[in-house]
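Apart from one protein chain that is not included, each protein chain of the complex appears where it belongs.
Letters are used for the chains, namely A and B, taken in the order the chains are written, and counting of residues starts over at 1 for each.
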Amino acid sequence: MHPAASVIFFTTASGAGYGLLFLLGIAGAAGLVPASLAFGLVGFTLAFGLITAGLLASTFHLGRPERAWRALSQWRSSWLSREGVAALVTYAPAGLFALGWVVFGEARGIWGVFGLLGSLGAVATVVCTGMIYASLPTIRQWRQPLTIPVYLTIGLYTGALWMALLSAAFGGAASAFLWLAVLAGLSAAGVKALYWRTIDTEAPVTTSGTATGLGSLGRVRLLDAPTTSQNYVMREMGYRVARKHAMKLRAIAAVIGVAVPVLLLLIAAAVGGGAAVVPVFLAALSGSAGAVVERWLFFAEATHVVTTYYGAEAA
Amino acid sequence: MTMLPATAGTKKLGLVIDLDICVGCHACAVNCKEWNSGGHSAPMTDWNAYSGTESTDGDDDGAWGVWFNRVHTYEVGDGAEGRTVHFPRSCLHCETPACVTVCPTGASYKREEDGIVLVNEDLCIGCKLCSWACAYGAREYDHEDGVMKKCTLCIDRIYNENLEEVDRVPACVSTCPASARHFGDLGDPDSAVSVLVAERGGYDLMPEMGFKPTNKYLPPRPGKTACGSTGAPSRLEQLVAEAADAVPQGKAVPATTGGKMLAWVDAVLSR
Partner (left out) sequence: MIPNPFETVREVIDPSPPVSDAVKYTTCYMCACRCGIKVHLKDGRIRYIEGNRNHPVNKGVLCAKGSAGIMTHYSPARLTKPLRRVGPRGSGEFEEIEWEEALATAAGWLGEIRGRDPRKLAFFTGRDQSQSLTGWWASQFGTPNHAAHGGFCSVNMAAAGLYTIGGSFWEFGEPDWDHTRYFMMFGVAEDHDSNPIKMGLGKIKGRGAKFVSVNPVRTGYSAIADEWVGIRPGTDGLLVLAIVHELLKARRVDLDYLVRYTNAHWLVIQDPGAADDGLFARDEAGNPLCFDKNTGALTSALLADVAPALVGEHTLPDGRVAVPSFQLLHDRYVADEYAPDAVAERCGVPADTIRRLAAEIAHAAFEQEVMIEQPWTDWAGRKHDRMIGRPVAMHAMRGISAHSNGFHTCRALHLLQVLIGSIDAPGGFRYKPPFPRPVPPPVKPAGKAGQVQPNTPLAGPPLGFPMGPEDLLLDEDGTPRRIDKAYSWEAPIAAHGMMHMVIRNAWAGDPYPVDLLFMYMANMGWNSSMNTAGTMAMLTDKDPATGEYKIPKIIYADAYASETIAFADLVLPDTTYLERWDCISLLDRPICDADGAADSIRQPIVPPDRDVRPFQDVLIDLGVRIGLPGLTHPDGKPKYPGGYPDYLANHERSPGIGPLAGWRGVDGSKGGKGEPNPDQLARYVDNQCFWRHEFKPEERYFKHANKAYLETAVSLGLIGKADPIILQLYSEPLQKFRLAAQGHGAVVPPEEHRPRVERYFDPLPFWYPPFEGDAVAEEGYPMHAITQRPAAMYHSWGSMNAWLRQIHGLNKLYMSRERAESLGIADDDWVAVTSHHGRIKAQAKLMEGVNPDTVWTWNAIGKRRGAWNLSAEAPEANKGFLLNHLIAELLPERGGGYRYSNSDPVTGQAAWYDLRIRIEKVAADAAGTVAEPTFEPVSPPPNPPRAEAMLRFGAPTGREAAE
């Protein structure tokens, strides 16, 4: 699949945003962090900023962004529609929660309930995002039981990185968040590693034989494509990353996405106090960059069954 | 609407494509493009039409554009034993297609009355998700209009009272020189297309997707290269043997006169 920048940015940014929102909600409601103005301002700006920027970016991907509102209508069947609805719905409790925190300096009680509802919304939205992909039967690498866990753990992980940074900067259970981030990072890595192993070893779902129905007559090879130039489907669905390149990128994602951040987090844990801000910040940046690489690969490594009409033997 | 029709209609309009006689001439593809250039989904935008003006999305210098029907050519099997199969591909108007259910806006929908899958271009936001969901590459994105387009099964022809009745078939069907394309109601087991499918073992593409395509493909018939496949004796050998005594072996011109040579030719023939 063609890795479109807007979609990669959308899913990673909003994933981190929702991860952060999720943690803010729980932490706020549980009083794990101070409901200070600074924490709240920066935290919610960051969370809403990431979410909103992501959602906006995703509309760049649309041919008719001005009609984006229409995407709400089909929540009965469409995960994309559900995602939109969930995202919008989440804004309400999360917004109230932010209001309580920032304006009234209170994140618990009734405000905390809003916070937890916001967290729930965040999880729901990320699940919807994941389901957009996981529900497509046409792309084996997406239609995986692990797709949702991948989205969730990475969202949680990147959110936790920022949360760790916030609490390092503005107080709270900083080391808990550090360790949470480490844990989330490692589980994201584990889930993703499992995901990669699955997609690498699993049999393709479709072959040029079943695509054309000619497989029983022998090996099916494309002699001539319908046009000598590329078309939309070939460009959008036909993107293929070279295996060697993909392996390199997986390693990069693992190193900058998890290994480096975890190392930095450990350093931060060791250093402690205000000085931890620097390594945690670097860890957050590195982890986010890793998530972008991971997401790029999520697209680039995905093979669409339609490619079997255009020369691929299987997908 | 995005939900599939709750009560699937009994009418399932679609195409049956005969791979045994498709010569891969692209007539259906071009005539489709031509009809639809002025039809329901017009225009069928083309980019870089004369090259040198590569549009943002182009990654080669060729022209490219929106087509609802495309003809591939495959080789099946190896060497001389194999065969070449031309393979036209357009929307299959599936019964349970994901292209419809994934659509967030309701732009992509399946008609209850005849099963045709359409895009309402006034609703479409161009999210392209339906094109990801389609297994058959049948959805064509028009960058300029920012909306998805696709085969309409010529909805603006098949019911069109401004056309003579015989012409109320899809453009690709009426133009196909080899008559490799058939149109009809696959929901009616007695329709001509259903009978054809039953007789010829018409099949679904990628059944594993579970989309239940309405369109069917008729397989190429087996080749007739075996001895006796036309009912002919495997060799003329017996005949040659019977004739052998009458034919001079390897003699040069004009040594065949007289004797019983050419006796068979020497029959009395009347003009």
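Criterion: a contact is a pair of C-beta atoms (placed from the backbone, for glycine too) under 8 Å apart; a residue touches a chain by one contact, two chains touch by 3 or more.
These figures come from a predicted structure and were not determined experimentally.
Participant: Over the full complex, note down every shown chain the hidden chain is touching.
Facilitator: Computed over the complete complex, the missing chain touches A, B.
Participant: Quick one: which of B:Leu15, B:Leu123 or B:Leu205 touches the chain that's been left out?
Facilitator: In the complete complex, the chain left out is touched by residue B:Leu123.
Participant: Considering the whole complex, which of B:Gly14, B:Gly39, B:Pro97 or B:Gly115 touches the chain not shown?
Facilitator: Here the residue in touch with the unshown chain is B:Gly39.
Participant: Could you pull out which residues of subunit B are in touch with the chain that's been left out?
Facilitator: Residues of subunit B in touch with the missing chain: 1-2, 20-27, 29-31, 33-55, 60-65, 67, 73, 75, 77-80, 82-86, 106, 109, 118, 120-123, 144, 155-156, 158-163, 166-167, 171, 174-180, 220-221, 223-225, 227, 229-237, 239-240, 243-244, 246-258, 261-262, 264-271.
Participant: Extract the touching residues of subunit A with respect to the undisplayed chain.
Facilitator: 69-70, 72-75, 221, 223, 226-229
Just so we're on the same page, only the chains that are shown with their structure count from here on.
Participant: Which positions of subunit A touch subunit B when the two form their complex?
Facilitator: Residue positions touching the partner: 1, 61-65, 67-68, 70-74, 76-81, 84, 132, 135-139, 205-206, 208, 210-214, 217-233, 235-237, 304-306, 309-310.
Participant: Can you list the residues on subunit B that touch subunit A in the complex?
Facilitator: For subunit B paired with subunit A, touching residues are 1-4, 19, 26, 29, 57-67, 70-78, 81-85, 87, 89, 98, 101-107, 123-129, 131-137, 139-143, 145-148, 203-210, 217, 219-220.
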